[in-house]
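Apart from one protein chain that is not included, each protein chain of the complex appears where it belongs.
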Amino acid sequence: MEPSRLPGFLLRRGAKAAIVILAIVVCNFLLIHAAPGDPASVIAGQSGAADERFLAQLREQFGLDKPLHVQLWIYLKGVLTLDLGFSHRQQQPVWGLIAERLPATLLLTGAAFAFALAAGVTLGALAARRVGTWADSLITVVALTFYATPIFWVGLMLVLFFSVWLEWLPSFGMATVGVELTGVAAVLDVAKHLVLPAATLGLFYLAVYARLTRATMLEVADQDFVKTARAKGVPEGQVVRRHVLRNALLPVITFAGIQAGQLIGGSILVETVFAWPGIGRLAFDALLARDYAVLLGVFFCTSVMVVLFNLLTDLLYAVVDPRVEVEG
Amino acid sequence: MSLSRRGFMAAAASAPVLMRASEALAQGIAPRRGGTLQMMLTPEPPVLQIGVNQQGPTLVAAPKMFQGLLTFSPALEPEPVLAKSWTISPDGREYVFALQEGVKWHDGQPFTAEDVVFSIMKFHMELAPRARAIFQLIETCEARDPLTVRMVLKQPFQPFLLMFDATAAAMVPKHLFDGRDYRTAPAVQRPVGTGPFRFVEWQRGNFIRLDRNEEYWKPGQPYLDSIIYRIIPDSQSRRLALESGQVLLSQTNDIEPFDIPALRQRPNLEVHTAGWEYFSPLSWIELNHRVKPLDDARVRRAMSMAIDRNFIVNRLWFGVGKPATNPVASTTRFHDPSARLPAFNVAEANRILDAAGYPRNAQGVRFTLKHMALPYGEIWTRLSEYLRQAMRNIGINFEMESTDAGSWARRVGNWEYETTINFVYQFGDPTLGVERTYVSTNIQRVTFTNTGGYANPQVDALFLRARTAAAAAERQAAFSEVQKLLIEEVPQIWLMELSFPTIHDRRVRNVITTGLGVHKSFDDVFIAG
Partner (left out) sequence: MREFWRRFRRNRGALAGLVILVLIILLAAFAPLLYPGSPWEMATAPFVPPGEEGMLLGSDSLGRDVAAGIAHGARISLMVGAVSTIAALSIGVTLGAVAGYLGGVVDDAVMRFTEFFQTIPSFVFAVLLVAIFTPTIGSVVFAIAVVSWPPVARVVRAEFLSLRSREFVQAAEVLGKSRIAIVLTDILPNALSPIVVLSSLMVASAILLESALSFLGLGDPNLMTWGFLIGAGRSVIRLAWWMSVFPGLAIFLTVLALNLVGEGLSDALNPRLARQRGGAT
């Protein structure tokens, strides 16, 4: 794609993205409010005593006594100014809560993603190079295994093995409780806590990338331009790197782009098993407590991320393969 | 009308400070000053201002900063806190409280009778349903002088004093709340009380820190330098924190029941089940009487008889708690031990249902009832699963409905359920915590009322008599009769007298000394060397 077309492309895609996000926010707002119960009844149900006046007071405090379309309008106005509302349960602005928990999720999914991509592509390429040998079979079986096991179960098994039986690694949380660590010690502490959850989340995607890389590399290796390069005497290493890998990476990049967006939402399970303080768990707890503002805020953020990643993927695609015409 | 001194019944004012210290000395340990007590708080409360919030965790942490006029012994006898002494008129309508001297708020302002009047007649009346229900009975509440409060009730109300514990009506500073919106006043975020600990810092999701109030009105106390509540969302993390000594005390819901046996084995930890006498939580199967055949007392009786409460206590709760025998818990006042539920007997239950005209069909099912589990933890799910099996034994099919906290509260409040589980506090006196579930005048569309819709004029009359009688003997008679009647009728199927264990390091002393357990100020708690 020529550089001159970039601004127009971004503008058009940006506009489309904004509409999609808006639609998602409205849709989720309506859906969440369709769930039975509201934050007022949750709190009333936990206060040991209640009367109808108490319930009404709480409803008024949370702005729930207004008609639904008014509540929606108030919320949308807020979103447009990046004010995502206030969580009465946590007594904090939603944006603050999300900003607090987002880094933990990004750390987890970033580590898992990097691990999965690097290891997956490497293993997949290895399997493709040695297609038909025992190495290939082994890698394929291992990939299939991790693909087929439920993430939460992998997490539990890792906890059982490495935490309960071997006692090598901690099984929950992001840092050791009660100890005030600083500097390198703190980083190491978090790193120790990161190993199992990142491995759990990463192993599934590792399997995906390994299989995908292997499949596309085999497909590409068979094609004419590769055979031509070999015939011309280009060294094998260069053939693999320049031609095979580069073309094989296209579907991987596409998939990675989709996964990157999904990783944020999909981290609920891992965050639950490992008590990792991220936004996946925040959203789940908010759903249970009917903390509308927080839940909507998380949806909003994840939608933005997905859209951003899709955009990035398309751009990357265009860069990697000059033949690709990216539509606006 | 003037009331002469001779007409008053003098209330004995014991000296709790000396008593506790002497208790400690009797054990051969003098209270040691110093140390930080690390505990946990689950889940993290929205705010710590008692009154604005009445959920469990707030009731645990706030009494360290806020105090009431009184507290209560395990036998539910009143003990002085901010009220040094008090007198009750012979007709039971006039209460005069003499306040402690030299008490200051954490911001240095003096605590006076004006604060008491404000806290009761304005603050809690506006915010708290439980307080509101009782304080409505107050005709006059006035500050006779800065250290004396006089209250006159519209009619005698014997359980009145029970409302003056910190968890029911803590004293709040008038100068920081009067004239403002109580929920959004700045003091809510930085609580100011009279208690032994002052609010220092709250890092959300991490910890709450309270430091010693150097100006505390009891000399020499509190012994602890500071208190830290750690927020640990995951139950296994909490267990680990307690085992490894990172925290020295766990309470209420911090530790899951199935972890208790392992913790009992630890030589450095103590497990206490006492300290719940005031709240006396009672769990039951909540029935919606609008759904047939739950309106038939014979069905309810049979269901109750088919449940092995000992199994529930021993297998599900690992021995923590007691089987329920009565709608009034054994630790609540006016419990009549002679009124007991009939024993576990599946055969008899089947006979009752056969005789009542509910035959089994080809699959052995008499009828189906929907059942919502209580969504507050796994143990309640296990309980519902056990109950389903128990009901199958008498031919009743429980169809389970899954809910979360939001839908549960709404459905119970709106009477959109058939059966569910509930547990409710009794607050020391059946008029305060028991009556509300059974009188037809309290059928409201919100939890903690008579959502089941049970209506029995005899029950109503008995509760009314017990509520309005001034003499304890008369109240006992009414309560005994209503207990017997309710056991006949089984409007709710009572299951267990719950106890939430407090587990702490052996070095921590004086933790459970009152009927409120950990819901007290901790001014006499110390960490031995």
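Per-chain numbering from 1; labels A and B assigned in written order.
One rule holds for everything that comes next: contacts are C-beta pairs under 8 Å (C-beta built on N, C-alpha and C of every residue); 3 or more make two chains touch, one makes a residue touch a chain.
Model, not experiment: these values are computed from the prediction.
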Identified contact with the non-displayed chain, of B:236, B:414 or B:468: B:236
Sole contact to the chain not displayed, among A:54, A:75, A:113 or A:299: A:299
Residue among A:64, A:84, A:159 or A:256 touching the omitted chain: A:159
Touching residue (missing chain; options A:6, A:23, A:99 or A:114): A:23
Contact set of chain B toward the excluded chain (per top definition): 235-236, 256, 258, 315-316, 373, 378, 381-382, 384-386, 388-389, 399-404, 407
Absent chain, residues of chain A that touch it: 20, 23-24, 28, 31-32, 34-36, 128, 131-132, 136-137, 140, 144-145, 147-153, 156-157, 159-160, 164, 214-215, 218-219, 222, 258, 261-262, 264-266, 268-269, 272-273, 280, 283-284, 287, 299, 302-303, 306-307, 310
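To be clear about the criterion, only the chains that are shown with their structure count from here on.
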Chain A and chain B, separation of their C-alpha mean positions in angstrom: 43
Residues on chain B engaged by chain A in the complex (per definition of touch): 38, 44, 46-47, 53-56, 59, 127-130, 132-133, 183, 189, 204-205, 230, 232-234, 236-237, 240-241, 246-247, 375, 404-413, 424-425, 436, 444-449
Parts of chain A lying in touch with chain B, wherever the complex brings them together: 35-39, 41-55, 57, 61, 88-92, 100, 171-173, 177-179, 275, 277, 281, 287-290
